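What follows is one structure encoded as structure tokens, with my remarks underneath.
The complex appears here without one of its protein chains, the remainder shown in place.
What follows is subunit A.
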Amino acid sequence: MRAMPHGPTRRALLGGAAAATLACPALGGTRPRVVVVGAGFGGATAARWLAAGGVDTTLVEASPNYVACPRSNEVVAGLRGIEAQTLGYDALGRAGLTFVHGTARAVDAGARRVSLGDGTALPYDRLILSPGIDLRFDAVPGYDAAAAEAMPHAWKAGAQTVLLARQLAAMPEGGTVVLSAPANPYRCPPGPYERASLIAHFLKARKPRAKLILLDAKDTFSKQKLFEAAWARLYRDVLEVVPLAGGGQVSEVDPAAMVVRTDFAEIKADVACIIPPQRAGRIAAQAGCADRSGWCPIDPVSFESRLVPGIHVIGDAAIAGAMPKSAFSANAQGKVCAQAVIDLLAGREPETPRLINTCYSLVAPDDGISIAGVFRPTDGQLADVPGAGGISPLDAPDAVRRQEAAYGESWYRTITREVFG
């Protein structure tokens, strides 16, 4: 067996005991079955933890491979190839779980069954949904799935990321790039601002007469002071930021004319990246786990849905209080949720968890910033542990910024190996 960051060691410690517990005759003598839908940072993590804990685990994923969002802004800016973001599922198939390539079409929560596109039905004792996001193609007038081919969102890494990178590379000298950021909540809160930074870096280096206009549907955002300081230092002549209060909300797009409109302006773009509002992935709503916001309320101890018993929701789809929708959060939630599921199946009360999030962003190559948080259930929500977390110091010396950039790279290698390796 290949040495995994948490494989054999945990199997020896936790797996043996938990497996014996789960096969306890008092519980009926059969191994409980858990189905996990979605093999991203949340679902794949949860499935691995369950399998290591002796649970009969089936992981359902529609895509042939995973294209990771963290670091994909570097692909947009021509600093990195998409292949470096593309991860196979082969290792998950060897992780002691059943990996099913298929689309989860519907959940029958009453019968505790997931049906797949090919008609297969997967029964479960508990279900974990980690479906990520769906882009809302009904939220910005003119911006539908077809419009995204002209004005990429690139908010699900893959073909869209490559499309945006190609458009930027092919853009005429002196062109205009429009980038729009949605209102909260959405996947990767600092992501639009890292993207603005790296596109500005690209323009400065390769298209020095070009401009980037960032249209924002809000006035405050993650790591704001750090981004704004970097923009003032590095991109003063390239980047124009229009916050909500300045009319930054996109009111309409016309992809045929490459026009982006706000209440106050009409901008002709050479490249337009429109990041629309989002909701939990389709299966979450189909299963009844999404509320009117489009996201999924959960119990902060077990991540069990507040709306449908027996179904847990993790990752971007969940309403996780103060925890941001990030790969790090999804990974941390995957482990906590899987352990809670093991405990519930064994008749134990899940322990009150504590979770960590860390997100690195680049403001330029080799120039990194971070935000961290520690979270615990408080009044039914995941809340910040007071006094912990926060952003990098504003006055960090260059050496620290380089170190944070390197730590961001290291984090990506570590987490992708832990989840997909």
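The rule is short, and it goes like this: contacts are C-beta pairs under 8 Å (C-beta built on N, C-alpha and C of every residue); 3 or more make two chains touch, one makes a residue touch a chain; residues count from 1.
Assume contacts and distances are computed from a predicted model.
For the chain that is left out, the UniProt protein name among "Cytochrome c domain-containing protein", "Spermidine/putrescine transport system permease protein PotC", "ABC transporter ATP-binding protein" or "Ger(X)C family spore germination protein" is "Cytochrome c domain-containing protein". One of A:R94, A:R236 or A:R413 touches the chain omitted from the figure, and that residue is A:R413. Listed for subunit A, the residues touching the missing chain in the whole complex are 3-10, 13-14, 17-18, 20-21, 24, 26-27, 49, 328, 331-332, 335-336, 339, 343, 346-349, 351-358, 370, 372-374, 376, 385, 387-390, 392, 400, 403-404, 406-407, 410-411, 413-415, 417-418.
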